[in-house]
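One structure, pasted below without further comment.
Yeah, one chain of the complex is gone here, protein chain that is, but the others are all in their spots.
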Amino acid sequence: MPKKKTKKLIDKNGVRIDGRELNKLRPIKLEVGILDNADGSAYIEQGKNKILVGVYGPKEVHPKHLAISDRALLRCRYHMAPFSVQERKSPAPSRRERELSKVIKEALQPAIFVKYYPRTSIELFIEVLQADGGTRCASLTAASLALADAGIPMRDLVAACAAGKVEGHLALDLNDTEDKEGEADLPVAWIPTLNAVTLLQMDGKVTLEEFEQLVNMAIEGCKQIYPLQKEALKAKYIAVKEEVKE
Amino acid sequence: MPKKKTKKLIDKNGVRIDGRELNKLRPIKLEVGILDNADGSAYIEQGKNKILVGVYGPKEVHPKHLAISDRALLRCRYHMAPFSVQERKSPAPSRRERELSKVIKEALQPAIFVKYYPRTSIELFIEVLQADGGTRCASLTAASLALADAGIPMRDLVAACAAGKVEGHLALDLNDTEDKEGEADLPVAWIPTLNAVTLLQMDGKVTLEEFEQLVNMAIEGCKQIYPLQKEALKAKYIAVKEEVKE
Amino acid sequence: MPKKKTKKLIDKNGVRIDGRELNKLRPIKLEVGILDNADGSAYIEQGKNKILVGVYGPKEVHPKHLAISDRALLRCRYHMAPFSVQERKSPAPSRRERELSKVIKEALQPAIFVKYYPRTSIELFIEVLQADGGTRCASLTAASLALADAGIPMRDLVAACAAGKVEGHLALDLNDTEDKEGEADLPVAWIPTLNAVTLLQMDGKVTLEEFEQLVNMAIEGCKQIYPLQKEALKAKYIAVKEEVKE
Amino acid sequence: MKSPIIIRVKQKQIAQLVSHGKRLDGRGLTDYRELQLETGVVGRAEGSARVRLGKTEVLVGIKIEVGKPFADVPNKGVLTVNAELTALASPSFAPGPPSENAIELARVVDRGIRESKAIVLEELCVEPGKKVFIVFVDVYILNHDGNLIDASAMAALAALINTKMFNYEVKEGEIKVKPGYTPLPVKNYPIAVTFAKINDKLIVDPWLEEEQVMDARLTITTDKDGNICALQKGGYGYFTTQQILEAAKIAKNKAEELRKRVVKG
Amino acid sequence: MKSPIIIRVKQKQIAQLVSHGKRLDGRGLTDYRELQLETGVVGRAEGSARVRLGKTEVLVGIKIEVGKPFADVPNKGVLTVNAELTALASPSFAPGPPSENAIELARVVDRGIRESKAIVLEELCVEPGKKVFIVFVDVYILNHDGNLIDASAMAALAALINTKMFNYEVKEGEIKVKPGYTPLPVKNYPIAVTFAKINDKLIVDPWLEEEQVMDARLTITTDKDGNICALQKGGYGYFTTQQILEAAKIAKNKAEELRKRVVKG
Partner (left out) sequence: MKSPIIIRVKQKQIAQLVSHGKRLDGRGLTDYRELQLETGVVGRAEGSARVRLGKTEVLVGIKIEVGKPFADVPNKGVLTVNAELTALASPSFAPGPPSENAIELARVVDRGIRESKAIVLEELCVEPGKKVFIVFVDVYILNHDGNLIDASAMAALAALINTKMFNYEVKEGEIKVKPGYTPLPVKNYPIAVTFAKINDKLIVDPWLEEEQVMDARLTITTDKDGNICALQKGGYGYFTTQQILEAAKIAKNKAEELRKRVVKG
């Protein structure tokens, strides 16, 4: 399929190809409780990302020998739809998808009271329907909403956002083109009330100083995402309340 | 490998490439109880189809969690030998083979008293040694004999036959060439005493009128196959009787 | 990758490309107990072969239904590192590796008192780090040391060696080039105190007379290897003793 | 999750209602649930559509790639239908390789498209025997509330109609992209209509709880001219000839209604 | 199915008989069961044969396709032997990917054909490094009553002798089919003879119940000139050198008898 020519990603006024300033998030739309069968669910659009998350549990563990005696087993599957990317992706999970499933799981667990449900499992399914850079962060942002929607007791929500380096500039929340053609991308997951970084990865090359700035910039992004998550949860509960009233 | 040129499949007298009239079955040979180890078995030749069916069961279910509390679990594996078709087939089951395994299983179950054997499994293995069109129907015809041979209590035998459309004519029991180059193929499985259609599929394109004719034509085919099945069963029991006498 | 031209493998004085005479083994280096985590381990270099063997057990069998009521289950995995051969080998086990795992297991079992540990498993892992012909024999030679190192009670050690036919000559312990370009290779495993041949395979073509000579030649090789194995075991125990003393 | 007892009571209720010509959700026996259709929902795909049939929700994305034709049909493009019963759609779906249900779903959708010649595969040949277009139809089940086949077939058709291919020319055996897009030529509109048999009556568009109580299932796919182009019986029960022929007539009419909705988009 | 107790009693009986030079089915220690051989049984295959050895039944089909040679032998055709222990052949065979037993069986049959140079792979090269013929030997076990190796090896050889390839010419790197068929050139006739060791005695052609009681198994494959071309020891027991050398002599003679039967077809 045809590839677009590379053009300048950031103009002399510091404006990005999608019109954003360097420290601005892409538009985010969050919905909670949108799946009928899952115990909890959430949907996120962030830029052109479209991601659906469903949660089942706490439930019996299969196979049984995987059950943990003093806490719930958190399982996570991050999966991309074949049509979510430019070149069709085989539906079989890639090594990248398996790595992301692992780090997402590890980023969420500190926020969950896993000790409350020993010998059970909590199963998280993430389906990326359209990918536009930063899917692991957007998945995390939605996943903690889906967990909350499923009534899983949590210390706090997890917000996630990346910052990166593009044509020498540090920029928040890279889109696909910026991610692929930029110099670095640093995704961060953050639990506000614990001031805890629970996911931290990086591709690319940055100096120590830039690194410090990027970490702080990404956390600033998380700080902007967190209230949107709370709003989305509230909206769901108000909606439920009204439904109950009717 | 070389492919034959397409020639006319039905001549002006309504005679088909293998010399049959439109409403005639291919020659059918049925044998029951031909495998030594299986609990029940049958062999069918229909045209150039050569298919072997073996049944094990009722037996313990593995893995145990698949057992059903109020009936037997019927399992079926339709499999083609690598040398059964023009281009060698990989031994790994294809999607087509997995679909046929499912519909064959669903076509047989209504004939079996599955409630008699709760928490057990009945395992049906179909090996197509040579394929010549209509293998799913021939497999079904042989499979109900193998089940009977295994002593599984049944409401009735299941007979199966396809009808199709070839060069504008409706024809019974298509062979491989007619199936591939014809306009439609409609396989039917039928339980005589219940007047029950238990398998119905179609590839191709037919009008509603043609459809009605094809369904009836296929059932007529089943009606011709049914007595052959009964004969084959009898032959086996007579053979057994004589063996016992000796 | 470039392939070397074939040259004469044995000169007029009966000297082989690596300078050996026909009835000579390659240099062998054996070490016992070199892995920290395994219950028993051994390392062998034979020519350019470099092979590591680890043993775990006797231990609980997983999955449980594989446990044998009156003896230990011996399991074996012979595996080649991707970089151990000229063309990179896929890490997934090949059919050759699965066959060798089976015959190695069957060659070791007669030496082990498997009845002593019913319902347990003894797991043997062989990693070929560099392959130079005769890996199955070298693996066996090391494997019986690893079993002894794990404290598994044994009737005796198993020594293994191949003999083969190269450019018309019968030769002991073929290296990779001789194996690939020679006329026959006959690996033998032998338990001295039982005078038992526990592995016997052959590729190639030999007369009955040559066959008899090859079997005897291979056993002669085993007889030379056996004392090296004993020495390696002793060296380990002396080392341990000294360690304890310190 | 609902308790199994509540489910069983509901199922009995469903069966009794159907035998009186009624359904639990108030529909008539041959009424479909509300159909919502949206196209172009996935920008990365060459075509896409989302169908909601009651609470059943299906997303289909189309990708087109260049590849090799099958050896026995060197001058035809390739159509590949794949179905993913995503684990978030139902507690009964597990992640992993496709189950027999997923395979059957994909193959029934495939047959409708292929046998109705909705896509003319000959037009997708670039260089016979060497280069053709491969049309990937990926059916993604997002919520399972019954009748996945009809919802998936409609979403697949809508997505194909929605598909745009880039323009190209062939220079020395290589495909060169030219500006602009052309719709994928869709020449026929197959519509699947699925029946459940409950207490010896036929109903269309069964929802999940009806599927749990049905004896058998029959899908009849008809094309724009009212021809039948695919059939699939499912489930452990059976149909009489009369029921099959009756179903065929209903399917033709129902399909006509649904086709209008899908084709207009 | 026979009860395990009956089986155990029978096994004891077998072992005792063998130590007296007798067998449960009346055979002498070096007698084969009745051999039935039929070729050309599968018309779709380029060659085929069915062997019955007592109640053991094996079907082999040969398919020939055009493909790429291995990189390290660019001028040789490819021989591929595959064995399927079909689930209908024995309650102990499960469907699924090949077990270690199926792999061993295929590889022992393969070695006999390959090492005896029964097929001259150099003659199956069409265009060095690019196009060669691939000979697929698919061994299909239909009933397992012991000694699968010998039955499979004979069926494979008979099927290869039975194989006909279409005539062809190469034009501009493409294979053009010409009228008529030519037999696959089979230049040697490897025959496997399998021994079981029971109570320290050797017997040939063990049937299933003898296999269940044997200590170890030894297969010796000889070619038409009496050379040994493949060996395989199996099972958890062992052989003495004397036993091995004795077996080799018996194998050579037995193979001669069997070879006549297989080659004449």
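Letters A, B, C, D and E mark the chains as written, and numbering starts fresh at 1 in each.
Rule of thumb we're sticking to: contacts are C-beta pairs under 8 Å (C-beta built on N, C-alpha and C of every residue); 3 or more make two chains touch, one makes a residue touch a chain.
All values derive from a computational prediction rather than experimental measurement.
Every shown chain that the unseen chain touches in the whole complex is listed here: A, C.
In the complete complex, the hidden chain is touched by one of A:Ile28, A:Ala131 or A:Leu199, namely A:Leu199.
Check C:Leu22, C:Leu35 or C:Leu208 against the missing chain and you find that the one touching it is C:Leu35. Touching the omitted chain from chain C are residues 1-2, 35-39, 41, 48, 50, 52-54, 56, 77, 79, 81-88, 91-92, 123, 125, 127, 129-131. Residues of chain A in touch with the missing chain: 3, 87, 95-96, 98-99, 101-103, 106-107, 109-110, 186, 191, 194-208, 211-212, 215-216, 219.
Quick note on the criterion: only the chains that are shown with their structure count from here on.
Leaving out chain B, the touch network of the other chains consists of the groups A, D | C, E. Common neighbours of chain C and chain E under the contact rule above are absent. Fitting chain A to chain B on Cα positions gives a rotation angle of 120°, stated in steps of 5.
Between the Cα centres of chain A and chain D there is a gap of 31 Å.
In terms of which chains touch, the assembly is arranged as an unbranched chain of neighbours.
By the definition of touch given earlier, these chain pairs are in contact: A-D, B-D, B-E, C-E.
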